[in-house]
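Every protein chain of the complex appears in place save one, which is left out.
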């Protein structure tokens, strides 16, 4: 607004403003130093099936503008957290492996430049986790991963190269991380094949199926998971494949199905993990906004980010 | 049907009729005296964001035709309840404040003409609750309000006038009701700002967040809420903002998000409230049928009405 | 509205009213005597493929409320035309042949009771035209039919009984009308099989393909069609299968395709036919509102009705 | 693929193949002898309201291709189960009763030819259960039925013939089964009329409403149900009307509503029933893929089939 | 991009860039001096029926990014045109008349600050044209208006105030412009009422119905229109209500119908008008992106803007 044109706002910004409300989306700024860094990896040509997950970074950011910075449940205000929105990694139109290398190089550089910041990556499909965790590891040392997913993502690499079905296989086979440094929560019936469940077992991956999520409390699972990694690794990275949720709660994932987690359970897990100092990185993947209903799945993603920060703040880690 | 044309029914009414089934929608009639009065307030130009909630009164009524009058769970038949469908309040195309006055005047006249009837208002956005509760209060005396909502709706009135974000602020500031006569159930993280949570505290508003809904039983919350109001007010009015439900259960509200109530919990609360003699009014707001999926949210609304009546009948109040 | 409740209108009727605008939908009234009778035949279980055409009578009537009664092009006001909306014929849930008999009996009774009125039937799928034309013929004598359609609808009856692919075969085979009293306009490539085109030829059906519609003017085709029937029959009935239109103009028909008529051409034909005194009946069929986009196809149907009346009025036949 | 064209696969089959993954859909083959037989009954013209349930057999089969054959929760691999996909029963376009007879005759012949196989029927609307259970009974002797449904489906047959509202009335009235051999689980408020609940009572039908599902454990209900039938019948048939699920979990049923079961509960019940030797037949009905969101409801159906087989295998019955 | 992060682009900007392609959207910049000024008036609460036209300014701008700056037909490159995107006018949530005043004040100030620039306003509904043309007139002197519309928009102001049905009535009645300075092109049958057609006649409004558009060439109509205004006014303003197009070509307008213009005809008219020096202002209104299919209607709007500039450039006026 200017004196000449008191009612004009820049294009697309002419929404109603309530002076007392701070939108969560406003936390994301292009800034130099920050306690949290966030960037998008808009890659989904690497998916086995047709996927529009490349569009999720934009949608999740937009959804952050639908929510505020205040947790009434914990009476925690996030508005003093500085998040550097580093933008999105530009992908190559016809070179998928090249695009994955760009993710690795960028995450590696980010972790180098912001060694003390929390790291958040918005996918993209799950293939982005291999280069992201590899890049994250360059500075962090041994990294443990807690993966929320209906699927192992431990497929062989011969049949189709580094797809969204292979990131943890790539990490284990390339030696970036050990199988026993991987915890998988939410693995589901009829969504995986026996040979890959066997691979998980053989490599010491800790697996919690939905049956266990239903019978144990999520807080016990989180506690066990962190305990299992704590003394073995230097940092923990959470990889949130949104299809860990039941299709009723995350209708916008490519590989939906019944019998999954509800969103309250996932958010509880995320807050508990946020409270752990070792948990320093996170990615959120497998949201295809073209398939979603009213961006419900990206709305959950926005809450995952905010709830993670709430956990950090509650534990005075931020 | 006539003798000449035995198969003709009036336009749009040629559906199959089962002689043993009574549709809930048939309870609504244009009649003079009734134990329940119902009317629509098709106003949503008052919403902060674009909203088609003006269309909800029609959709909710239509949905009542998809359900029957019989509760098998309680073995209660509602078919002898007389509901006067007073119709919809005509809104002014370009005068929003004027439209809200029409709501006030109409509700006031309804409460005057039908002093002993239960009152049900179908919004519209939440802005309708200010004139509705104000009108309801003219005859009823001190009114306590139990609000189901993800949001406080206690925004300041300076920034945008009486919108769907301000009804309870208006009520408190105009002296129609006291802050301590307001109970809010289902208030959610990242959906409100601290200044308005502070306002609630300062004015003695009783707030149950979703964390409390998850940890306490809904029956305890309802019991506490009624107990807290019972001796202070002359009548209780329930204001049901459908966005109190999780987005999976009420996909058709403008401000959807994860982490909300499920519909069974809301319906249990409504039945318990129905059983209270002091609860004499209700509004259902913030359903935008243009955003909904298969009118799911209006279907819940239809069940809210029927469950309220079931509660009344179970307590022999109807 | 009443004195007590000056702003209340009956449920669903609280729209803005401009005192100078007459909606076309208001012409339809339940009345005893009328110059036009209209009724719905909500039958589409008779369709070869899954069809929601049963819903079209309601949608077309609703669309008539989106348009006015005034033709500025011809400076003709339709507001003094009396249309008796006789309602819809009630269909049997599991007896399709029985439902078709109900159509026959009803149309027969309507033509008897209103011998001097124009007759309009809203389908339903095209199977309704057989009982409708049969009923129409009981009083009218020899009836000629001008059918707008991409398809012959002359399929054999052995393979599936009286479906939406057979009405004109039924009429010819049952002797209700002769093949040479049938004119088909808009028949399209790759939408019919040779045996049925041969049947048309053998029975003297006059066929104008889309190639002829494209190369001749529509007014010549209409003129020829009427001339061809005029001396042979006592009355002419127009059967408008909306799939005569290109899929761009009528996206809501079950059997859409490219290469069809545009809506201006169809409307011109209808006005020219309206000007003919012998044209006394019409049906509009094959609109499936569940497949349509924004009720576009029902909007064209509403214009077909109004344009027909405009033609009548222009020729001072109404 | 051939030597000349190493990259060609037959039309529509050129998807990525992971050598270690077996799709559940591959279990379905056209084969002569099998431990499970499956067929489709694509009939929904018999529905009271407009229904596209005829399309469900195709959609459910397609969804089976989205899931694998392995249950990680029970460490059970289904890939050695032989399912004979007998195809779909061809329906008559205009003779609904005739179509139902075709179902009866086919199921009867299937039970005769495959007396020792488990039987799975994919509807279609619920009207298919009458001819299916009648056919199933011809060889099996006295059949008990456990029906998952929001509705009794005990409507009178006079008003509309054998629709999707009448299958169990038909079975009881025709003497195919006794009322006390019928268990109904999930019956819901405002979804049934009193006269039909009375009919259920009078005929000894065992009814578990949603209130009981919510208050008892599903395993107790299943245990009681089986116990109640075990000594009275020769075989048990499960009839799964998907609308037993809450609208959030099964958005694609014609008669959706709030307050229903969640999918995890239904799947648990199905596994427990699968473990019972007497349970030898199943149908899945009332899924309308044209109304569904991302085939969610058919995805649940695919899991119902797989979970049933998992139960069988766990109990070493397969 | 930076040296540290060579692949990062700012959020949402990581699309592929072809070095030889200039997107039309890039012409819009926030700049001080410019030959064209453009701004949005996101107002549609003033609409008679529910309308999301407030969202169109954003959508139209986005669509300009889908097209280039080059006209191959005329071999004209627009990339040296400077467009100042002044942003959007902030609307008041509950004061519609106040919002319209803001439009008037802003347009008035824009015309004052940029007296020599072409002016483009993106609505919003058609109500914005009254304040816009009034503001445009403050500096320009007598303004003639060429309106493309299916409707007169000459409704009375008593029944509902200044809605999208009244802008030209307001202009004429308030004396901002004379009736004879208004040309209406594309007025359609059954879309207007006789009293308003009479009003047009009485006030000397020049009206071309669709019948005339179909029978005359659009270039003659444009020529006549300009000739009719040229000597009477100081500047000409084009008001493009997108519903002048047939529903097949502009499916995203609130008031769609058959029998309208095709987009090629509209674009030809716009280019011819662009070539006229007197034509100095334009608005584009009545696009509701929530109703549209794939933003087709906003895509036409983008072409209207570019084609207008092409005309200007062809006539060397820019």
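As written, the chains take the letters A, B, C, D and E, and residue 1 is the first residue of each chain.
Going forward, contacts are C-beta pairs under 8 Å (C-beta built on N, C-alpha and C of every residue); 3 or more make two chains touch, one makes a residue touch a chain.
All values reported here derive from a predicted model rather than from experimental measurement.
Asker: Mind giving the shown chains that are in contact with the missing chain?
Answerer: Looking at the entire complex, the absent chain's contacts are A, C, D, E.
Asker: Based on the whole complex, identify which of D:35, D:58, D:82 or D:138 touches the chain you can't see.
Answerer: D:58
Asker: What chain E residues would touch the chain not displayed?
Answerer: 15-22, 24, 66-75, 77, 248-249, 262-264, 267, 293-294, 296, 299-300, 302-303, 306-307, 310
Asker: Determine and list the chain D residues touching the chain excluded from the picture.
Answerer: 1, 4-14, 16, 28, 30, 39-40, 42, 57-58, 61, 85-91, 93, 102, 105-106, 109-110, 113
Asker: Residues of chain C in contact with the chain that isn't shown?
Answerer: 48-49, 155-156, 159-160, 165, 187-197, 207, 209-211, 214, 246-248, 251, 255-259, 291, 293
The rule is simple: only the chains that are shown with their structure count from here on.
Asker: Can you list every chain in contact with both chain B and chain D?
Answerer: Of all the chains present, those in contact with both chain B and chain D are A, C.
Asker: Where the centres are mean C-alpha positions, what is the separation of chain A from chain B, in Å?
Answerer: Taking the average C-alpha coordinate of chain A and of chain B, the gap between them is 38 Å.
Asker: What positions in chain A touch 2 or more of the other chains?
Answerer: In chain A, residues 16, 248, 293 touch at least two other chains, as defined above.
Asker: Just say which it is for the chain contacts: an open line, a closed ring, a star, complete, or other.
Answerer: other
Asker: Can you work out from the touch definition every pair of chains that touches here?
Answerer: A-B, A-D, A-E, B-C, B-D, B-E, C-D, C-E
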